[in-house]
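One chain of protein is taken out of this complex; the other chains stay put.
Here is subunit A:
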Amino acid sequence: MSQVDLLDNDSVFQLKGNMLAVTVLELSRNDLARLDRQLAQKVAQAPNFFRDTPLILSLDKLEEEDEILDLGALLDLCRRYGLRTLALRAKRAKDIRAANEYDLPILPPASHTGRERVVDLREREPANPEPVVEKPAAPAAPLINATKVITAPVRGGMQLYAPGGDLVVLSPVSPGAELLADGNIHVYGPMKGRALAGVKGDTKARIFCQQLTAELISIAGQYKVAEDLRRHPQWGNPVQISLSGDVLNITRL
């Protein structure tokens, strides 16, 4: 088989979703003469901002009874000021028809207006006047959940929880204190409290401690209390605790 045939099966493209920040020109009145004048003023304020700027034209604030808009004239006007129209946001049937004639994509009317904010040209002006080059997508972050590290003594009555990750305790854990983690639990000081690893049901979670003197240990709901632990030959020793089936294994480190 030739090299070409092999390569032929490789995909040459990928479809990706992306969120872009884009300028929206929201027209509140169908008055192109006034728009022309006001846009000219804006351009005078911030010429760089209006250089080849991608734009969404929003006509969805126009009233149903307003007269039909001259879309061709509006597009020309925008182009003169350096605004490149990408798409139209509209809800009126007549605007959608006009857009189809100019082969412009139609976006649905804004539903979450709260997510848009008015562009302040003064803050935008010193920005890089170069046309925006789309940055290559950042590599996907590796799936590591935050580890919670505790250095202060954990006193009786305190409850520490590491959601979605491991809990590492370097200080003593007093009787009556409770350590909880969705992942593993490591205790390097004397461990006299309770340790519950894999509280969301992760049976692969483990507990590591330098001195097994805990009141209770539990992995994914399977637990042992001090009464049982005390009789274990590894009581007081550095151990790791893991779960196999529904049996807690205590092995010396």
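We adopt the following convention: contacts are C-beta pairs under 8 Å (C-beta built on N, C-alpha and C of every residue); 3 or more make two chains touch, one makes a residue touch a chain; residues count from 1.
One rule holds for everything that comes next: contacts and distances are computed from a predicted model.
A chain of the complex is left out here; the name its UniProt entry carries, from "FAD-binding protein", "Cytochrome ubiquinol oxidase subunit I", "Septum site-determining protein MinD" or "Malonate transporter subunit MadL", is "Septum site-determining protein MinD".
Set against the missing chain, the residues A:37, A:97 or A:155 yield one that touches it, A:155. Considering the complete assembly, subunit A touches the hidden chain via residues 152-158, 172, 174-177, 190, 192.
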